[in-house]
Structure formats: C-alpha cells, structure tokens
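For subunit A:
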Amino acid sequence: MSNWSRRRLAVSGRTWLVLSLLLLLAGGGVWLWDDANLIRIATNFFLLCTLVVSLQVFVGNSGIVSFGHVAFFGVGAYTAALLTIPPNVKERALPMLPAILMNLETGLVTATLGGALVAFLVALLTGLALARMQEQAMAMATLALLVMMHAIFSNWETVTRGTIGLYGIPRGINLWVALSGIIIIIGLALLFKASPTGLHLQASREQPLAAQTIGINLVRVRLIGWLVSGALMGSAGALWAQNILAFGPDQFYFVETFTVLSMLVIGGLGSVSGAVVGAAVVTGVSEMLRDLEGGFTLGPLSIPELPGLVQLAVAVLIMIILIYRPEGLLGQREVGGKR
Partner candidate 1 sequence: MLQVRNLVVNYGPVEVIHGISLNVEKGEIVSVLGPNGGGKSTLLRTIVGLMRPQQGEISYQAARIDGRSPEENLAHGIALVPEGRRIFSRLTVLENLWAGAYLVRNKRVVDESLAFVFNQFPILAERRAQLGGTLSGGQQQMLAIGRALMSRPQLMLLDEPSLGLAPILVQDTFQLIQRLRGEGLTIILVEQNARQALEISDRAYVLASGQMQAAGRAEEFQKGGLDLERAYLGDA
Partner candidate 2 sequence: MTPELLVQQLINALSLGSIYALLALGLAMVFSVLGMLNFAFGELVTITGYVMFWLVAAQTSFVTAAVAGVIFATLASVLIEQIAFRPLRRAPFVTLLFSSFAVAVIIQNLIRQLVSPRPKGVPVPGIFDEVWRFGTFQIGVLPMITLGVGLAALGLLAAFLQRTSWGLAIRAAALDFEVARLMGIRANRVISLAFAISGLLAGVAGVLWVARRGTVTPDMGFVPILKAFIAVVIGGLGNLWGAVLGGFVLAFLEVTLDVVLPIEFRPYTEAFALIAVVVILYFRPQGLIAAQTAERV
C-alpha cells in the first residue's frame, strides 16, 4: 500500500516550524515580561496544548469522538507521580505500595516516557475491543473507559490513595520544559497525520466504505491511531503531574473531558494547529472569566459567586461555533500549510 509522501512531510515540517516558532515567541515574550502570574498561565497553556494535540491525533484523524482519553491522561499522571515522588513521602502516603515502586525515584524524562508506556498498555488492552466497534458504539465505549478508569483511580487505595489523591511530586516543569514538551508532541502529531496510517485513518473518516474497498484495514488503522494518541496523552499527563504536584481522581473525569474536547471542537477537529488555537481561545476565555466566577463588585452592585460560569461560557461558545463554523475555527487547515 501507499508509502510516506515526501510532499506531505515537507508541508507538515513547515507547519511544525511555524507553530513551534509562534509558541517559542509566546514563551519568550512571557519570559521577558517576567510576570510570575503570566508565566504560570503560559506554562499551563503549553501543558494544556499537549493534551489537546494528543487527543487530536485520534479524534481528528479518525473522526470518532473519544470521551475516554482523559483516562490515559490520568494513567500518565499517576504513573509519573509514582515514579517521581521521593520514597520517604511514599512511605507515609502509600505504606502498602510494593517495594519496587516504593524505592523508585526517577527524573523527568523517565517519568514522562513511563507515563506514555503505561498509557500505551492501557490503550492496547482497551483498543483491541474498541477498534472493532462501529463509530457510534465506539464513542459510547470510550465513555465507559472513562468511568472504569475513574473507578480504579478512586478505589485502588494502595497505589492511588483513593479519592484523597497523591501529593509530593517534585516540580519537574518550568516554562521551557513545557514548551519543549508541546513542540515535541506537535511534531509527533503532525508526523502521524502525514504518515500512511494517518492518511488511511483520514480516508476512513471521510468514506468508511470506500476506504475498505480500496484495501484499508479499518480496525488496524483505528487501533494504531488509538495507541499513538493514548501514549501521547499519557506523556502529556505525566508532564502535567510534574507541574501540578498534587492531584486526585476527580481531575480526570467529566469536566476535563469536556474541556479538552471543547478546545478541539472550537479549533477544528481535523487540524493540529486547530488544537493549539482551541486551547488558546478557551484559556483566554477562562482567564477572563475566572475572576468573575469568584464573585465581584460592580459599582454598588455586588455580584455573588457564579460557579461554573467558565464552563457555561465555553459551552455557549461551542454552540455558536458549531452553528456558524461547523468545522471549527481552522477547519482542516494547518498554519503554514498551503490553504
């Protein structure tokens, strides 16, 4: 079947360079500005981008909605936590932990790769069944995956500390590490998109029957997309964990799923650049509304707390975009691409 196309690689390479440059400019600008709050926001934004771009690898190429990717994100985060938390902290927090895990204390890169590996294994286990299902059933089954993993995170006390969650993760992330992370993940996502498997997956999204008649093994390409995307999501989770330093199972559930999916929809499912743009738009809206959410005073008027305002605004934004730009802000386009 078809091989790597040099032209596509060149186009992807250009997109990668342009995106990296833009992110680098943003990162550099923030760093020069030297405002702690701005640096925090930018770091979070880069990490968020890693999540959305990883999700795009599957959803964007296959056209199948996954509600389950946040589970891989969680798997990556827990793995990284277990790999990096110092043994003396683990002894207090997780006294029942098996000895091998107890004494492990690895660095940033190992933890990130470890997160990717474990997420990959979970993806493999679930993907074998999932990839065979028809599109709608698969969307449902991914939701089941989310619920299942959440049950495990919340109840496997020896390893996850249940609903209380883990703490004491050493900070491995700064602005530049986060930036490197997102640049690498964008590169991999673009590479996958231009790969023969990626192209086949895109063909299956547009014309499932036609794709099969020209000899594309639908199950196989879906599975590969699922695995790559799951592993990337795991590494994104690992990076995130080393920035947030303490977390619990509820951070890998419905709200997060909604958040990452909405970024993807807003930016445009079919585009890696769109994932970044979507993350930027939602981050912008959230930062603007965050202050409102806590309640504020407007002249003589005192507005009480408005819980869930950010989510509400993002959901309304999605509705508007779906109706007026059903393909998202960028549609299928990539920055630096021809169209």
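Basically, a residue touches a chain if its C-beta (ideal position, glycine included) is under 8 Å from a C-beta of that chain, and two chains touch if they have at least 3 such contacts; residues count from 1.
In picking the candidates, the idea was that all candidates are chains of the complex that A comes from, given by their letters.
Being a predicted model, the structure only gives us computed values, none of them experimental.
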Options 1 or 2 - which one, within this complex, touches subunit A: 2
Contacting residues of subunit A [partner candidate 2, same complex]: 63-65, 126, 128-130, 132-137, 139-141, 143-145, 147-148, 151-152, 154-155, 254, 258, 261-262, 265, 269, 306-309, 311-312, 314-316, 318-319, 322-323, 326
